[in-house]
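Every protein chain of the complex appears in place save one, which is left out.
Every chain is named by a letter (A and B) in the order it is written, and numbering of its residues begins at 1.
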Amino acid sequence: MPERTASSDRTASERAYVVRRVGQALLVIALVYTIVFFTLFVLPGDPVENKLTSPQNPLPPSAAEALLRYYQLDLSPFAQFAVGLGRLVRGDLGFSLVSGKPVVDLLAQGLSDTVVLAALAFVLTVGLSLAIALTAVFAPWGSLRSLAASVPVLSISAPSFLVGFLLLTVFSFQLGWVSSIRDQGLASYVLPAVTLAIAVNGPLSQVLVQGLTKARREPFVDVLRAKGVGERRIALGHVLRNGAVPAVTMLGLIVGELFAGAVVVETVFSRTGLGFVTFESVRDQDTPVILAVVLLVSTLYVLVNLVTDLLYPRLDPRIVRRTATGRRRTPKAAVA
Amino acid sequence: MSTLTTSPGPSPAAARRPAERWSAPPEAGSFRALVARLGPLDHVALAVVAFLVLAVVAPGLLTSHDPLHGDGTLVLQAPSAAHWFGTDYLGRDLFSRIVHGTVRTLLGSAVAVVIGLGVGTLLGLVAGYLGGVVDAVISRLVDVLLSIPGLLLSMVVVVALGFGALNAAVAVGIASIAAFTRLMRSEVLTVKDLPFVEASHHLGGSRAHVLLRHILPNSWTAVLSLTALQFGLSIIWISSLSFLGYGAPPPLPEWGLLVAEGREYVVSSPWLTIVPGAVIAASVLAISRLSRTIKEGSAA
């Protein structure tokens, strides 16, 4: 019986933790919406009205009038915000100020393309980062190790529009392996995904290099070695498993960066996914679309982070101990 | 655990470092120790940075060509002895444009870093030191900023402020606030509990005094490292914004703009794109390298 009480205490505290984390995640999403809404909609000079009434706006006047009514710009900013929030809850993200199309449709259309691109780029990013980190930590030659260790910084430093263009020049224009304009299914995703992976892998690679380096110095490696376990098995089986765990917390960040990086990459590769929708909406100052894109990407980030945070203790048992004792270390975080 | 403490930030430097390193005496991160540790790559990086500084302070020493006024008869010339990086579509010397563009480019990054560093560090100090509700509010704000990828956040700010070089820099600065806040907050939290800080508290040091006397000197290497890294990242971000057409207007030679302009001529004159792109990469690489050296040094 006493044991049961103890474990139910623990599940209760775990449940409280989960509830608190979910609450935090929702709060962050709500704050993102609020802050971006007020940044974009309530600027001096009525950006939405200006946009809709501009003679250069391709939107026909009739549709513009309908949108003016829809956005109720005569209301106070807070009333507008309340209206917008009410619609958001019902899944209504408003309409594009340029095409008049529902924002939900634009996002759905863009996402269907970009999800594939991001997924492929994600796989490539993880593969690339692992390769870089393993080389940087375990390569037998010192010069190769330091070369690999500098790759993350190099990839952060290379403007992705330049990388994308170089890839296009070599593989599309010179070798003709893949079309630069036509949709050839999965093959068309490869070059943009490689460009994205190069742009995004830097932070992950670096954390992996740090993690592996640290794990390699742990006492258990000496123990394994003393037991006669081969270096390869130590590296791939044990060090990697231990050293890669901290990198899991980067997933949210990577997902967010992949979607943001798509803006530049899709421009270079003439793709029409979410990045293109974003690029167009920023160029046209199409505020409802920008708001929706930001909300979508940050929601993705928050969700992935929430999931990794909740799963993290299961991946790394040391974390549980650390949370138990670690409260002292990060007391303010616990309050927050 | 909140997002704040578990997930590493957009920059590796912001990743949480073990508290144990603070057991080392603070002098380990001193400037002299830093210089002693420089390797050959660091020297190359230093040379690049020195070149950048020279280009900012005295561009006239590096090139005698006018960056704004071209020779109409020498349009789109390939790199040569007279024009090291070739000439652009108006016959302007590209090397000169890059050298003279350094000020504007680095100034943009500096504005961004000053905003990020200033606002971010202040928020982090306040959050870490005061704790409680203040910390909770600031932490959520940081979560919000972190949840929007930097480039996307910059684009939102640029839409709000309007297009232009300064606005792009401010946008990038705002996007980098979170990284500094998070770093500073964790620095404060780790340092706050160190015995000598607590001791100084007990000895009756005022809050501000303790803060200035102990926390800031203890954190400077970490902050400096992040500052250098963010400086490099700002160059990339601002150039991305310029690439997308949200940055500086011509004819002022900003690096990102140079790359963006060059794209239209890339088939006949690839140097117009590749050279400024390589200069951006080399500068960021050099600055990041130094940032890493600073950090590793202090962690050793």
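Definition applied: a residue touches a chain if its C-beta (ideal position, glycine included) is under 8 Å from a C-beta of that chain, and two chains touch if they have at least 3 such contacts.
Just so it is clear, contacts and distances are computed from a predicted model.
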item: Hidden chain of the complex, named as in its UniProt record, picked from "ABC transporter substrate-binding protein", "Cysteine desulfurase", "SUF system NifU family Fe-S cluster assembly protein" or "GTPase"; value: "ABC transporter substrate-binding protein"
item: Neighbouring shown chains of the undisplayed chain, as defined at the top; value: A, B
item: Touch with the omitted chain, as defined above, among B:Ala136, B:Leu216 or B:Val266; value: B:Val266
item: Absent chain, residues of subunit B that touch it; value: 68-70, 72-73, 75-76, 89-91, 162-163, 245-246, 249-251, 261, 263-269, 273
item: For subunit A, the residues touching the chain missing from this view; value: 50-51, 54-58, 60-63, 65-66, 98-100, 109, 165, 168-169, 172-174, 176, 179-183, 267-270, 272, 276, 283-285
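The rule we apply is simple: only the chains that are shown with their structure count from here on.
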item: Distance between chain centroids, defined by C-alpha means - subunit A, subunit B (Å); value: 21
item: Of subunit A, residues touching subunit B in the complex; value: 24, 27-29, 31-32, 35-36, 39-40, 43, 150, 152-154, 156-162, 165, 202-203, 206-207, 210, 246, 249-250, 252-253, 256-257, 259-261, 263-264, 267, 278-279, 282-283, 285, 287, 290, 293-294, 297-298, 301-302, 305, 308-309, 312, 323, 329-336
item: Complex interface listing, subunit B residues touching subunit A; value: 1-12, 15, 19, 41, 127-128, 131-132, 135-136, 139-141, 143-144, 146-153, 155-160, 185, 189-190, 193, 232-233, 236, 239-240, 243-246, 256, 259, 263, 266, 273-274, 277, 280-282, 284-285, 288-289, 292
